[in-house]
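Structure first, then comments.
Every protein chain except one is present and positioned as in the full complex.
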Amino acid sequence: MQLKTNNIGKTFSGVNVLRNVDFDLKPGEVHALVGENGAGKSTFVKILSGVYTPTEGNIFLDDKDINITSPIVAQRNGVSLIHQEPQSFSHLSVAENIFMGHMEGSNLSRVKWQEINSKSNELLQSIGLKIDPKIIMEGLSIADQQMIEIAGALSKNSKVLIMDEPTSPLTPNEVGKLFEIVSKLKSNGMAIIFISHRLEEIRQISDRVTIFRDGDLITTKNINEVTNEEIIKFMIGRNIEETEVKENEFLKNEDYILNVKNLSLSKKFSDISFNLKKGEILGFAGLVGAGRTEVAKSIFGAEKFDKGEIIYNGKTIVNNSPNEAINKGFAYVPEDRKQMGIFGPVAVEDNVTSAVPKEISNNLGLINSKSVTSKTNDYIKRFNIILTSGRQLIEELSGGNQQKCIISKWLLSKPKVLILDEPTRGVDVGVKSEMYEIINQLAKEGTAIILISSELPEILSLSHRIIVMREGKITKVLNNREATQENIMSYAIN
Amino acid sequence: MSLFDKFLRIRELGIFSIIVVFVIVAAVIDPRFMTLDSWRAVFLAIPLILVMAMGQMMVIICRHVDISIGSILAFSAIVIGLLYIQFPGLSLWLSLLITASVGLVMGLINGFVVTRFNVHSIIVTLGTLSLYRGLVFIVSGGRQIDRNDIPEHVVSFSQTSFLFSIPGILIFSAIIVILTHLLMRHSVLGREIYATGSNPVAAHLKGINVTKVTLFCFGICGMLAGVAGLFYASRFGYVNPGVTGVGIEFIVIAGVIIGGTSITGGSGSVLGTFLGILLLGIINVALPVLNIPGEFQKAIYGLIIVVALALDQLIIYRMKKLSGGINA
Partner (left out) sequence: MLNKFSLYLSENPTLRYWIVRPEWVAVILLIISIISSIQLSPFFADLAFIMDSATPYVEYGLIAIILTLIIISGEIDLSIASMIALTAVIFGTAYNAGLGMPASMFIALFSGTICGLFNGILVTKLQIPSIILTIGTLTLYRGIAQSLASDFSLGGYPSWFIGIDYRYIGIIPIPVIIFTVFAIVVGFFLSSTIYGKQLYLIGTNPQTAKYSGIKVNRIKLLLFTLSGLVCGIAGVLTTSRLAVARFNMATGAELEIVLMVMLGGTYIFGGRGNIFGTFIAFWIVVILRAGLNVARIKIESQLTILGAMLIIAIILTNYIYSKSQK
């Protein structure tokens, strides 16, 4: 089956995240999609598989214009999405996981166990998986669950298979197995879309590669007509205004405020060591899932770590909870703003003062409302936060203004070490440059800053040093002078 | 066999061995426990609870709890009792049909409020628990249905039958248990119920109508509580608006949970539930034999619920930790 898209676009609450995508997929082809986080490739496959409906454009299957309104419609038309985290029913058998939702017969008819078991067996064998279809799903590895999801797609006679970063949770051995299956499917005429950040894998398995950047489809190339360096160039080829990284006097000192030594947490990250000076902005580059957020959470006391040591102001410390970390002078602006950053249906001023209970109350715990309002108003003015009053609910503000409120909240606690996790995600361009000014100003005042960001220009224009992480490990530490988008990217991906 | 599968088997085997040990200890302490009479008492006490437990199990498997079943039982028992006063000749089959329909409607009301307004089922059924109980008093005018109001053929339903004089309610509840087993283990809908409880998001993605499945479970749970109302009238020969079915929901929930049905949904079996209820039934009959006052029964049941909940949570925690899902 031939899949074609014409002029696909998607807008989320006014923000255009995907524009004019003309894409084609041939039967018997493995087609890789690459791009930085937020480039639009995930949005695009979600449109193809019915999770999102496009704001504009058409999807053609075998030249027939079809309207994919839900995952079920997509599946009926032969398009199946294999989730990165397999969506399985852990209490049910493998065969049931394959056939759930499209078993034969009406509700009360008997499940044809023999039939679904033997069909499952065939399907599993056809992809070379030796698993008894009668066993319960719970306890199977993610790789096996993924392949069972593929078998489920095959049972629905899918012609187009979309795999969203299928290899990232797999061991090298399992990746090899997956690729055997993919080539087998390909030789049977299946069209496969394959999203990955590992260029070596893409080179190994795919026929063509399409590169996305900032919501645009940049180009589609045959894989053997393009080098890795060229692919990386297409991915990052955006124009950045060359801003000079701001130096400050603190950087001349040699003593570190924070030394992290061999920090490890099983299955998340290992052997993370770095130092941080007062006034320094330390960039953490890498792809989503590289373990940067987990490291930050461990330092902040929101998660534990197995091994290693955190030395703060020359003393070994353990933060058992965010509360302890905050009292020692740490602050963390989380990447997931809605889940961990804001109290949605709560007034802005209560959000802003939520981390500094002692600043807004007396010894008896009585709240001083005047101080709540005045402290909030200080920051509303300082950061030019746009709202009607401090009593407005924070969820009614734009993303950028919400983020300014969260930063205000942490500045109130006068942090010594400020961890910023994707601070400009979902923030418009104007607010972004204001945010950069704020960050530079804080560094100048002596705050040590850890900046986690997936946007290379952001990392490059702010950080004094850059740590690149890949799959839970530090792969490189770069000085700002030697860092370029190209070499960061090449350390971040395989 | 996977870890979880093993655990379920171990759970069923575990209860079974507890039952065996309990019976042996009771029999050694007092041989009277092994008489036909006490076993007859066990198997006469069970059907009522067992039938309700089948419905409750379905509700818990799809991630909800219905605590209004005691009031549903009472309402259906009162309705059928009042009908017997008017029409003493009412046949057993028609009585079954009536009680089942009454229960079904009440169960569907629970299910409707839960699915439509997205409020936790325990809060909703806490409301209907009182609402239905109040209806019992309104319909009956507070009057008890007495022994002589209930026709002989209904009373004999719980005492004898054409088949080796095995009580009719025992046979009937056995049929319901087997039907539930077939539904849950072997029908498409049954598997969809498990799927819904196991992972509602995935179930939705696979095209399962989660609302319909949830409504079905509440409907059946109510229906079986309604049928239990007829069993009650037959077995005890009276229906008292203030006593009938009060607190029975906690016995049922205790039995279901100890039988291995996980409160987080997606797992549980008819065999496990049966064993859970059997254990409670035996404990009930054995307490006087073991010289433990009957007053301890409720505390023991409560302890069983809390321990089973804590155990389940510990196991889920361990398994997640094993698979790297959470950081200790």
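By written order: A and B. Residues from 1 in each chain.
By our rule, contacts are C-beta pairs under 8 Å (C-beta built on N, C-alpha and C of every residue); 3 or more make two chains touch, one makes a residue touch a chain.
Quantities reported herein were computed from a predicted structural model and do not represent experimental measurements.
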{"item": "Chains in view that touch the one left out, judged over the entire complex", "value": "A, B"}
{"item": "Among A:Tyr256, A:Tyr332, A:Phe383 or A:Tyr491, the residue in touch with the chain that has been omitted", "value": "A:Tyr332"}
{"item": "Residue among B:Val59, B:Val285 or B:Ile305 that touches the chain left out of view", "value": "B:Ile305"}
{"item": "Touch list for chain B against the chain that is not drawn", "value": "65, 67, 113, 117-120, 122-124, 126-138, 142, 241-242, 246, 250, 253-254, 263, 293, 295-303, 305-306, 309-310, 313-314, 317"}
{"item": "Contact footprint on chain A, counting only the chain that is left out", "value": "300, 302, 321-323, 325-327, 332, 334, 339-347, 350, 354-355, 357, 360-361, 364-367, 388-389, 391-393, 395, 409"}
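Everything that follows uses one rule, which is that only the chains that are shown with their structure count from here on.
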{"item": "Computed distance of Cα centres, chain B from chain A, in Å", "value": "46"}
{"item": "Parts of chain A lying in touch with chain B, wherever the complex brings them together", "value": "71-72, 75, 87-92, 96, 100-103, 105-111, 113, 135-140, 265-268, 303-304"}
{"item": "Interfacial residue positions of chain B with respect to chain A in the complex", "value": "1-5, 182-183, 186-192, 194-195, 197-199, 201-203, 205-208, 266-267, 319, 323-324, 327-328"}
